[in-house]
Each structure stands twice: as structure tokens, then as C-alpha cells.
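A selection of the complex's chains, in situ.
Per-chain numbering from 1; labels A and B assigned in written order.
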Amino acid sequence: MNIDKPKCYCGVFGIIGSEGPAVKAYYGLHSLQHRGQEAAGIATLHESENGKKSFSIHKDNGLVNEVFKDKDVFKSLKGFAAIGHNRYSTTGGSSIKNIQPYIVNYKSGHLALAHNGNLTNAKELRKELVNEGAIFQTTSDTEVILHLIARSKFEDQVDQVKDALSQIKGAYSITILTDDKLIGARDPYGFKPLCVGETKDNGFIISSETCALDINFSTYIRDVEPGEILVIDRETKSPENFISHRIHEERRTHKHCIFEYIYFSRPDSQIFGQNVDKMRRKLGKVLAQKHPVVDKDGEKVIVFSVPDSSNTCAIGYQDHLVKQGINSKLEIGLIRSHYVGRTFILPGQEKREVGVRVKFNPVKGVIEGRTIVLVDDSIVRGTTMKQLVKLIKEANPKEIHLRISSGPILHPCYYGMDFPSKDELIANKFNQDIEKIREYLEVDSLEYMSVDEMLEAMVNQDPEHFCTACFSGKYPTKVNTAITKEEYED
Amino acid sequence: MNIDKPKCYCGVFGIIGSEGPAVKAYYGLHSLQHRGQEAAGIATLHESENGKKSFSIHKDNGLVNEVFKDKDVFKSLKGFAAIGHNRYSTTGGSSIKNIQPYIVNYKSGHLALAHNGNLTNAKELRKELVNEGAIFQTTSDTEVILHLIARSKFEDQVDQVKDALSQIKGAYSITILTDDKLIGARDPYGFKPLCVGETKDNGFIISSETCALDINFSTYIRDVEPGEILVIDRETKSPENFISHRIHEERRTHKHCIFEYIYFSRPDSQIFGQNVDKMRRKLGKVLAQKHPVVDKDGEKVIVFSVPDSSNTCAIGYQDHLVKQGINSKLEIGLIRSHYVGRTFILPGQEKREVGVRVKFNPVKGVIEGRTIVLVDDSIVRGTTMKQLVKLIKEANPKEIHLRISSGPILHPCYYGMDFPSKDELIANKFNQDIEKIREYLEVDSLEYMSVDEMLEAMVNQDPEHFCTACFSGKYPTKVNTAITKEEYED
């Protein structure tokens, strides 16, 4: 069953100088599973006794658990360094060729690469490269980066990477293995998170989120900076010896994806310098402050979340209701099945309703006769929410008030998030008329956050440092919005 | 990764007189997945054009999703009635032959049977039957019931079932398909739950918990009573036409398994006449009343649960702390991975620690510098809890106080719950010395509930109506405790 949420970026991971890098990559990808559930892969870099370097790889469609269910694959994933990737397809189809990491041989040796994000000039670059005789085996924009590296005039692999990245535009957080180094790189706007940490045995990990450090008993050092190419070789035993390059001389205003705080990242991760759960709780508080709910008869309002992504937000919301003196209580009103995984829904007239029921069941004792505040982080199409409201109503609440800890999604994301086409977005379908959306969803009230309110919740951070394009349409980089995103990426 | 919890009973399901009974059984088993993750099966009863009845069955090891991943199996699961079973092996090994439902041919026709519970006189009965020439193809005590039915002197299938059940002792909630009827039966003590509900198209469902009604758009009618044999045939279109038999004339004092409220059942289910989430919240409240935590410096204490089974309990706990005027806050301090499924832990020195990390990650911002109350429903071996405490400590809490919403588990269950052997139970290992357990777990304080406290939380219910044998050693039925449970069941 597909839930109605924006589809995520991907997750990237890299490790060097630590024992059992493939196994640590496996755990790391496991902890980053929420960033991409379609495919997973790990590539390792091995040095044989005669000093010859070779790469090994295992990748396939499926969850990390499924792709690596045969433990024997780890026997072949030998080496002193590894990179890994969880994938949700943004551009590029679901063919096995599109699964990352990619490994290639080229003039300067081997290269393995894992990419999170979406390039905005991939189409033009691809055209140029193809005209020069390049062969493309995948439809992924990541392959463009590989060709740029291979065609670079520079001889040193790091220089080649820098040369290639200086030509690409858009969003990217990347891990690369060369024949002897681990490289992490992030676009100048810092759209996506990327951090570096240290293992207990003085190796280093580069990963999308800090949860991949935690699972590996590793400590967070710092973020890979926007616009930075961070190089760690096998001998590096201290962060002081990291080598850092700038992709471009000039610095750009950071444009962090605000949706990472709203929904994508794990609440136990720290990204963009802040704990995710803190930001998510704060979104709940601002939501409560600007969009409170009071029972018309003065009775207690019951606050609960659509589990699990909105749990922290709901806590913040109810907490702030209390602070405002509103009689309220936090409850668990919906039970989420832990086994939903690949449950299929058999055909039949009630298919959509069953889909929601397989995933959620309302707790009747909590709901019956109460004024309910249902807190969720976002609405995309609205189809799931409509069914969910219907389901909750079977438990006979007094009223249902829906509060969303983000704004109406109106515009496509060109940086790596995947929504349905513009016309399918509920906010566009009803011409941004919230009252009409409320009617469609059949709730007693519906309130979103404004862009300013969301930015207000971004405590300790410059509001200028966020990309809010999917809400505001203000794209930090030049994109051709005259054509559809699908055409754009074709 | 196996978490350190009592292993559950099983889940049973039955349906008659409704469209697509196999698909509804599939959804029902899906919602009962928490009751048994080892194996699943569905049997259907079909009538061909010439009036001939036949049974179809599909069953295998694995989760419901895995066993039924090929939708084509539903094509063969035709018919007008179905029963289903989720299994965690209690007695009987993990062989495919032990997977239920069982289907047999015998003198009076066909019979399919699914059983939740454990018989206490299976060994003796089996011995007798074998001496009379019976062949046993499985090691399960459920097969005993089938032989008793087949050897009954009665001619009517329902009479045979009654005859058989009158001879067995222990715990059982059963669904049976005969050649034309669905039967639900429950032991006289009512150890395990069993309820009956009505579908939208006037069919009937019998299932372990009401969540299996909800997922099928069905309404709860009533429980199958302890000691009742409830018979529903294909023509039954109203609960008034249910035919009810008593297994024994005399009634016994109900002895509901208190662990169903503490841990096993889903919080959105209603069992034994009460909503589970309500009882679980109440357990939290009594726990807070009797075992509160106050910060030594008067600061706010942070309450959080080991997700997800203790979530509701933690809400009750924190709510009651507030009522007692204790400065406290409910938070989400542990993030649980939704993808842990069949994640394997690769060998290595930190294997146990990794196991906990793969499943849980602490939210640092919530924990750091705070006095923490960690609420969990039970401790079995204590190994997972020890690692979990260690993990939480990495986030530097001021103090950790552990509160358990049940008592120390000391005695084996002969009615269908599975613990490790008596000696492995942490409370026995430390001779019930709570202070020593606290030291072992390295928490600042540890408090369990007493049996009386647990029973106090069982609002609206007679304390006499619960089996608390695993805590108190008071078994409602005669069991031979002189021998180990393993020998008992051998």
C-alpha cells in the first residue's frame, strides 16, 4: 500500500579505514531505509596482496533486508572501504541498471558513486556528452556525473571530481570511492544533508543522516559543508587530516530542504545543525499557537497524530495547547500496523478503504464522543486522508479538526523530491481553496501552516537558508517551469 | 532480531456467509499478525455445482504477507466459508506439518480446525489415543482434538466437537469448519479471547480480537463465552439464529490471561469486554500512582516508552504524574525502526548491542541532561533491556528510572504463552531481588507492579477473573509443576 506522502530522496553512505566496512554499510543503509525503499546496493574497495585494487558490488531491487538476505554476499564484499545507497527512483526508471552505487572503469582507474538528489542541468549535459560520443547505459542523471569525471582534463581523481561537480547544477549529496579514497560532496546550496563521523576504530563514515553513525557506534564530527568536497584516504586517522576542497570559489546562500525537517529525516537524526525531533516539535508548537483547536462546549480536546511520522509534532502541538490554557490531552488514536510491508490489496469495490484499514485502525475508546485534533505533516493527493477521516468517523468523534504541520503543496520539486503531477496535488485540484479541501476531506476544520509560520519554527536558523519551493514556487536555482517536470527530466 | 518479550499465543479467524471469505481471512490474519509471526494458513470450504463439499488450503512458514504473496493462491481458495490461523509455535516444532489450520477426512466428512492455546492434558490423551491405534503426523496438541472428534460415538459433527472438547483441559480458543458450519469454541475459563462479529453483507466472523472485525468492515456482536460452542451455518443471517452449546454444564470462574491486557492484544482491540488501550492506560496510571518518579532537583522528568507496545501505558503514566502534581513531560525518546523485520545481525563482538541498535535509536535532544522515566510492559530475560539502557545512556541522561507495567515473571505458563526456561527469567536469576536486577540493568531505580496493583488496574472487572499464574504461580487448573514445562509437553 502506498501512503500519500512525498517520495523521498535517497540515502547515501560511505566508510573508510574501519573494520568490516560492508557490514557497517549494511547497518547504515538499514538506518537510512526511510530515505528509499526501492533498491539498495553496497560497493567495496579491496586491495589484494600484490597491491592491486578491485571493486566488489552487490545491489538489487528491494529493501536492504531483502537485497542482503543472503549473508554470503558479505564474503565477496571484501575491502577497506565501502559506499552504499538506498534508492527511491526520482529520475530514471526502476530498471536494475539504475540501481546505485555505480562502478566504472575509466582512464584513471575505478570509481564507485552514490548520489542523493536531482540535477537541474542533466538534460543539457547529457546532450553534450552524447554528441561527443558518450554512451549512456542508464536513464539516471547520476551517469552524467561519471562521464564528466571521465572526460575531465585533470589527471588526479579528486581534481576530476571537482571539475565534474563544478559543471552540474541542482541538488546532490554524493559519496564516491576512488582507487584509494572516500569522497563526500554536497552541492553549494546544501539542499540535502550529509554528515561525517568517526568510528570507534578511528575510521570515518560519511552519510545522509546521523542515525547511520549511531547504529555504527560512531560519533558525529560535522556536516560536509555545502559546496565542499571532503576527501578521506585510508591513512587518515584524524579529522584534522581531512582534505577539503570547494566546488566553487564563491559561496551561495544555503537552501536546505525544509521538508527534511517536516517529514523526511528520522527524528533521531541531526541535520543542518539541528536535531530533527526538536524542529518537528517546534513545528507542532507553532501550529498550535497559530491554529489551535478549542472544543465548542469547553470539553477536553483529544490530540493525536497520524503515526509515526507526525508523533513528535503532535506532542509539540498538544504541549503548546496546554501552554495556551486549552483543555487538551495527547492520546494514541490510531494504531499503525507494523507488518503492512508489502501487503497487497485485492481488487474489490472497497479497495481504497481497505488500503487505509490495513495500515491504520482507530482506537474507539479514545475517539468516541470527543473533539479530535488530528495532526499530520503533509497532504499530497488527499486520497489517503479522506479514507482515514472516514475510518476515524466510524468511532463516532464529536468533531474532527485536521492540522497540517506544513503548507499546501503546490509546486513540483526539481531537487529530488517526488510528488504526483501538479494536477493531482489536492491543493491545486481545489485551487488552493482550503474550505473546499475541508469539505472534500469531510472534517470540521482544516488548517495548514503558512510558509512564514514554517520558517518561524526553524529555530536557531536563518529563514533565508531554506528552500520552500514546493510551497512557495520560489526556486533557489534557475529551472524551466514552463514545461512539466516529466518533460524536464525526460 | 528477537526482542525479549513473552511469545504470544496464536491468532484464529473464521468466516461464513460473506463474499470472498479467503480474502477476508487474509486481512483478518494480517490484523492478527502480532499474535504469531512464524506461520500462517487459510482453509476454505467450497460447494461444487453438484453439491459436493471440498476444502482448499494454503499454509506455510512466514508472515501473512509472505505466505500469501502470490495472489493466485486466492483463486484456489474458493468457497463460502474460511478459517485462518497465525502461529507462534508453543508446543510442536516448526515443521510445516505443524502449521494450522489442519484439514482431515474422517467418518463424518471433512473438518478444518485452528487452535489458539495450550492443552494441559494433551500428553495423557495422546497416549490413550495412540494405544487405541491412532497415528499422529504432527507433534502439536491440536491433533489430539481432531482424533477425539473422529473417535466420538456421536454422529453429528457438532456433538462430536462437544464430546471432544469435554475431554480436553487447558486453554483453547478454536475455530472449526465442518462440511456446512463454522464453529467457534472457547475453554470454560476463557483464558484467551474470542469474539464474534457481523459483516456488512450479513455474514459472520469469529476471531481472536476485534481488530480482525474492524479491518473487514464488520461490527462486534459479542464474545464467544467461556465454555461455549457457537455454531453458525451458511443460512444463518441473524445472531438470533446462532446455536449455542455448553461444553460442560457447570460454569467455572473466568480466568482471563492478564498478559493479553498487558502486552499481547492490540490496543485497538476489545477483549474480555473492555478496550485494551483503556486497560493499558490504566496500568500506566496505577504504576504512576504507586511508583512515581520525581527529579531530585525538582526539574521536569521526561517520560517515554519502549515503543510501540508501551506507548499507551506511558501516556497513562505521565498523565497520572501530572495529576499527582509531578513536573513531567511525555516525549518520544526512542525511535523504533519500521524495517527491522528479518534484519540479521552479523557476527562480531558487539552482536547484542547491534541487535538493539538496529531496532531502536535514542533521541539525544530529548534525553540529554534529563531525568528519564522509561516505561516498559515487561522484562523477560533482561538482555535487551540492559542493552537498551546502555544505548540511552550514550545520550547522557541525568538519571534513568525504569518502570514496568507488570510484575516480575517467575513461573511458566501452561496455557499458551512461551517464556524461556524458568532459570533464564531475570527475576529468578536474581532470586526476585529487585535491587540486584536494578544493578544488573544499571538504572537508577527499577520498580515493577505487584499482582494486586495489576488487578487494581483491571477496572470494571472482577479481580478473581484473571489468571496471574506467571507472576503468582497460582494456576487456575491442575498442572504438574514438579516437572519442567518442556518435559510436561514432551
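Observations, loosely collected:
Everything below uses one rule, namely that a contact is a pair of C-beta atoms (placed from the backbone, for glycine too) under 8 Å apart; a residue touches a chain by one contact, two chains touch by 3 or more.
What you see is a predicted model; the values in this text were computed from it and never measured.
All protein chains share one sequence; of the complete assembly in this entry, 2 are displayed, while the total copy number is 4.
Operating definition for what follows: only the chains that are shown with their structure count from here on.
Centre-to-centre spacing of chain A and chain B amounts to 36 Å, using the average Cα coordinate of each chain.
Taken in their complex, chain A has these residues touching chain B: 20, 23, 26-27, 30-31, 33-34, 37, 63-65, 69, 71, 74, 211, 214-215, 217, 266-268, 270, 275, 277-278, 308, 311-312, 315, 319, 329-332, 335-339, 341-344, 346, 348, 350, 353-354, 357-358, 361-366.
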